[in-house]
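If you scroll down you'll find the structure; I have some questions about it.
With one protein chain held back, the other chains of the complex are shown just where they sit.
As written, the chains take the letters A and B, and residue 1 is the first residue of each chain.
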Amino acid sequence: MIRVVGVHKTFGPLHVLRGITLEVPKGEALVIIGPSGSGKSTLLRCINLLVEPDAGSVFIDGVHVNRPEVSAEWVRQQVGMVFQSFNLFTHLTALQNVMLGPVRVKGMEQEAARVKAKQLLARVGLAAKAEAYPAELSGGQQQRVAIARALAMDPKAMLFDEPTSALDPEYIREVLDVMTALAREGMTMIVVTHEMGFASNVASRIVFIDAGIVLEEGHPNQIFGNPQQERTRTFVSKILR
Amino acid sequence: MAQRTAEDRKRMWRAVDVALAVVLTVGGVGYAVYAIVGRWGLDQGYIGDRWLDYVFAAWVSLYVTTIAFVIGLVIGFFFGWIRATRSVPLGKIMRDAKKVADAQGLDHVPFPATQIIWHGFKYIVRRFGDAFVAVIRGTPLFVQIVFVWSVLLIRVPTLNPLVLASIAGLIALTANTGGYQSEIFRAGLQTVHSGQVEAARALGLSKFQAMRHIILPQAIRLVIPPLTNEYIGLLKASSLLIVIGIEELTGFGRREAFDFFKVFESFALVTAIYLLLTVPLSRVIAYVERRLRIPGLGIQEVTAPRAPRAAT
Partner (left out) sequence: MATEAATGQTVSRPGIVSLGSVVRVAETIVGAVLLILILQWVLEFEIADPRLWSIYWRPFTDGIVGSLGYIALILPVSVLMGFFLGWARISRFRVLAWPVATYVDFFRGVPPLVIVIFASLIGPSLMPERFQSRTLGLTLAALALAFHSAAYQAEIFRAGFQSVHRGQLEAAQALGLKPLQAMRHVVLPQAFRLSLPPLGNELAVLIKDTSLLSAIGAIDIFGLSQDVQQQLIFTPGSDLRWLFIIWTAVALVYFVMTYAMTTILAYLERRVRVRGLETMSI
């Protein structure tokens, strides 16, 4: 479904990605872990072209997407993204946030979009908060609206960029539950997270990225139980403690 | 290799962009200068002869502005401070008086007359300050100048007209900047978070100490950039003294333009002097504001440049 081949990215003097290669088959939930500054967020942004890779190729559903002929807007409709800081549109209600994409990008009818948005909000357990503005919602509720907003575009895959790290502990559970349900339904997902419980229960594979390269990948039991690389072992021991 | 070319392409576009921007900016300014003066040509002999007179006129502008600004600081701080304080409700004064009476074991509560008079006085001064600022901000400086001038004209008719105009202009400018500065001081004092005062009082600092050591140091940082902008604004506003015949830079330039038909030369000199006085100062202020801001503290964050966050 998503294939990343030899992707490089530099920001000025910073060489953030140094040739990343990854493959995520349809229906798989891949979890990316790694120290901060290792390039995880940049990798996600390279996949939906919020950041343009300097070199290498990104394939989505077999289409080579980082070519001038492919419009970035089309790519972004194929993969939804959920941000660490939610980024709900502050001037729109929860319902309007979810409706915006279908109406403006896909040209869907207002009424149809409203029905769909309500279904999605119900699915993330927020049917009652449809008319609330982001500032009136808790962090966990905002993040669930953000997930519904991404799902409203009927994406083929979802990218999660540390979706729980800006949340108070009591709200983390509700967001992870929504994500777990999504994975069980067979959504293709790439999740950057430090939630090890989620990673070992839901992920089919874990990738450890350090300093812009894939250092190790494998089944959760292997990465957490018996890491091969020294760097992985140190990192895992830190976050599992 | 492919990585190199993408980077190179970006660099090339940026160079083209910058080059075009420079061409457009310089070309635009150049064309404007040509359109205004080029076709007739500037009389350089006139400029050579008279530029010192323009500088002197600019000195008059700066002189008036500075005096008005400094006196305005006193007015502005006083009204800004008094308007930043809150009213004490009558009920609270009565309750406090009762508390004191209880603590001292008195069987009747003495009427807190001095308290009420003091807070009432402060309330009236505050409302007067509000009205003062509303009038200054709501009416043109032209009207303010002419009003003060006509008051002096009627009350002290024996005064030499030039002296009368100078005093009237100075009073009007001072009152004007005092009103605007009081808004600046009020905003600066109020922006210091009330939690800061609470924390200071919790440490055992007195009201005065909290003002001296906690509020003022924070407020001054907030207030200096807008005050400098106010000085620049006042310098430009001093041009309005033309209406009562004071010859600062603008008035002098206009007379020269009419007396000697040197419109373009006068315009060039007047604008050049104003720009030389204002643009560098406001640039410095913008820079200082960016540099010296304490993170997270600011009357508004919106002046911050868009800092590209490197995503990781």
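Operating definition for what follows: a residue touches a chain if its C-beta (ideal position, glycine included) is under 8 Å from a C-beta of that chain, and two chains touch if they have at least 3 such contacts.
Remember, it's a predicted structure, so these values are computed and weren't measured experimentally.
Asker: Of the residues listed, B:36, B:93, B:125 or B:224, which one is in contact with the missing chain?
Answerer: B:36
Asker: Residues on chain B that touch the omitted chain in the whole complex?
Answerer: Touch with the absent chain occurs at residues 17-18, 20-22, 24-25, 28-29, 35-36, 83-87, 126-127, 130-131, 134-135, 137-144, 146-147, 150-151, 153-154, 186, 190, 193-194, 236-237, 239-240, 242-243, 250, 253-254, 257, 263-264, 267, 270-271, 274-275, 278-279, 282, 300-306, 309.
Asker: On chain A, what residues meet the omitted chain?
Answerer: Counting over the whole complex, chain A touches the hidden chain at residues 48, 50, 72-77, 80-81, 83, 85-91, 100-101, 104-105, 132-136, 146, 149-150, 153.
As a working rule, only the chains that are shown with their structure count from here on.
Asker: Could you grab the centroid distance between chain A and chain B? Build each centroid from C-alpha atoms only and quote it in angstrom.
Answerer: So the centre of chain A lies 48 Å away from the centre of chain B.
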